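Only a portion of the chains appears, each positioned as in the full assembly.
A and B are the chain letters, set down in written order, and residue numbers restart from 1 in every chain.
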Amino acid sequence: MSIPQQATDAIRAAGRRMDTFGWVPATAGNISLRMDADRIAITRSGFHKGFIPEDGVMAVDLDGRAEDSALRPSAETGLHCGIYRRFPNAAAALHGHSVPATVLSRLAGPEIRLAGYELLKAFPGLPTHQAAVRLPVFENDQDIGRLQSRVTQAWDADPAHPPGYLIRGHGLYVWAEDMPGALLRLEALEFMLSCELETRRLRP
Amino acid sequence: MSIPQQATDAIRAAGRRMDTFGWVPATAGNISLRMDADRIAITRSGFHKGFIPEDGVMAVDLDGRAEDSALRPSAETGLHCGIYRRFPNAAAALHGHSVPATVLSRLAGPEIRLAGYELLKAFPGLPTHQAAVRLPVFENDQDIGRLQSRVTQAWDADPAHPPGYLIRGHGLYVWAEDMPGALLRLEALEFMLSCELETRRLRP
């Protein structure tokens, strides 16, 4: 089965937008869209996400199995699929790899707390800037299945978890009900992480 | 009544310019123009201001009431209208949400003092770099009416207030007699806030 042109275009455009911010250095980062209940369009492995070619997007099922076994999906496909299996309303997921996300996640404990930002309003269930969002930070792991298990346990343990998390030294994952929403959420989180980094420079 | 194409174009162009600087992350920021004595064109709520669509601008009166009740104006419409009611010569108002404005406003007391910058000449009544501008910093508040009251009281108390202020963790408001003037003023203030942030890193 083929990938709708709209999905390919949306993923390629998201990559270009993320590249303008420096969030997809080298071959880092990945981008996916849910095409229907159990088909995901995701970036293929090894391409610079700011310059995804027309054939740089492929289809996988909810367990990350490629429809075309000749193509290799993103190394982190398992994390995208974990999101889609868990959250039926999630229809877009983005992994950005920015300097603030990388630096702060290397220095953080088990979470990064963001409070006092107007932009927190971008998160569901947080209608006011007076709330706080606690972004979990997971240890990096080349065994993606094992990493996803730890993410799933964290979701089980905290029903109020936000629609995003960090992997230490590896960047930020966010998801939303469509690609525009995911890009807005990524931009809001990256902005707040930049503010945190700047603030910590002033108060080491 | 419709919105002149010129007004829509100016607002959309201002959004694109502000986005190049990173001043309108996610759905933050808002932009308005006075169309005549009591009609304001303002960005609709929920759009990324770097990519305002053709129909992303709407008309409100000086009390913020939408001419087309089906459309939702920016959440901060009340702050724009407060400016236009108070200052008959104000014809453009911009709310930018930059990292320096956000970080410095979270750490500041009731004001941020800017002195010794050549760019201070951009402010009315300050023909020399030897003056200082004191930007008020207001606590954020989801009740915009209440926030505007505090802003109005500050204007009453200080006739020499500058044409701009900060909201803690939420960014910068500026206004001027036209859109080009407002963009220049925003750029000058954001530049000086960037310098302040850099300077404070050197002398914490």
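In this text, a residue touches a chain if its C-beta (ideal position, glycine included) is under 8 Å from a C-beta of that chain, and two chains touch if they have at least 3 such contacts.
What you are looking at is a predicted structure, and each value in this text was computed from that prediction instead of being measured.
Asker: For this file, in which 2 copies are placed, how many copies does the full complex count?
Answerer: Whole-complex copy count, per this file: 4.
We adopt the following convention: only the chains that are shown with their structure count from here on.
Asker: Go ahead and note the Å separation of the Cα centroids belonging to chain A and chain B.
Answerer: Taking the average C-alpha coordinate of chain A and of chain B, the gap between them is 31 Å.
Asker: Given the complex with chain A, which residues does chain B contribute to the contact?
Answerer: Those in contact with chain A are residues 22, 25-28, 48, 97, 99-100, 102-103, 106-107, 140, 142, 167-171, 197, 200-201, 204.
Asker: Under the stated contact criterion, what part of chain A meets chain B in this complex?
Answerer: Going through chain A, the ones touching chain B are 116-119, 122, 127-129, 180, 184-185, 187-188, 190-191, 194-195, 198-199, 201-204.
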